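A protein chain is absent from this complex, but the other protein chains hold their places.
The block that comes next holds chain A.
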Amino acid sequence: MKVTVVSRSGRELVKGGLELNDSASVADLQEAIYKRTKKFYPSRQRLTLPLPPGSKDRPIVLNYKKSLKDYCDGNSDNITVVFKDLGPQVSYRTLFFWEYLGPLILYPVFYFFPVYQYFGYKGERVIHPVQTYALCYWCFHYFKRIMETFFVHRFSHATSPLSNVFRNCAYYWTFGSYIAYYLNHPLYTPVSDLQMKIGFGFGLICQVANFYCHILLRNLRTPDGSGGYQIPRGFLFNIVTCANYTTEIYQWLGFTIATQTVAGYAFLVVAAMIMTNWALAKHRRLKKLFDGKDGRPKYPRRWVILPPFL
């Protein structure tokens, strides 16, 4: 069949179109486009079916695993696809590794090295036990995240735009340094022993729960990386859609209760807001996908992320 590839402005991207097998898959089409354009490797391509002008609907995105025939409505000799360049892409593993590496490395710098003399604080620094526990907790947390990135998570998309590397690293590295600065400060004031124990204890429990949530989510997807969405079940997922975010937020709450810095609370609030946005989108997506029609199960009534608020 003949495939015409146009940009969103209507310009033909591949002069003369492409000639493909009738049984070709979308992935084959992406390979062919890459061969002709040389610059746009498959993960950079977003291919959609053309929409009638003025239509307010969201365009249908071609899934790389499906065969092209599935998208031809009747006329299987000709099809037009609209191309969008998603920009340079990196794998999610690369993205997560770099954003988590910053906090893992930068925080210990404030603990181990005499950086505070450059901020004007001369003299000896007394290290409180809570500061040592905080270092362990923090580094364990980001070490866990990196391990999960390589061995646990199964991603719905293979790649993310390169620009996200800069944006996400700026977020994690800046907040990480901001918190590390205050937590290891020579004039740091610890909280009571009891408060510290409760905070770290609660945080550790939530980290374990969070790990278990990640295992449950992993088992919803097949190892071949085909992504897709399932209804999460078991453990806290029975009452809350994004139990993984819930446990993550509570884990930071535990850490901040134990260490008591305004910087820590600021990070907690921002992180909770970001995760709430993700949770709302995921909850909506799952409810839309599992609407109870055509034999599909209906998504059960659950909290989105933070019972009893949302």
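Assume contacts are C-beta pairs under 8 Å (C-beta built on N, C-alpha and C of every residue); 3 or more make two chains touch, one makes a residue touch a chain; residues count from 1.
Everything below uses one rule, namely that contacts and distances are computed from a predicted model.
Within the choices "Cytochrome c oxidase assembly factor 6 homolog", "Proteasome subunit beta", "Very-long-chain (3R)-3-hydroxyacyl-CoA dehydratase" or "Phospholipid-transporting ATPase", the name that UniProt assigns to the complex's undisplayed chain is "Very-long-chain (3R)-3-hydroxyacyl-CoA dehydratase". Checked against the full complex, the one of A:L183, A:V240, A:I257 or A:M275 touching the unshown chain is A:L183. For chain A, the list of residues touching the undisplayed chain reads 182-183, 185, 187-189, 191, 259-263.
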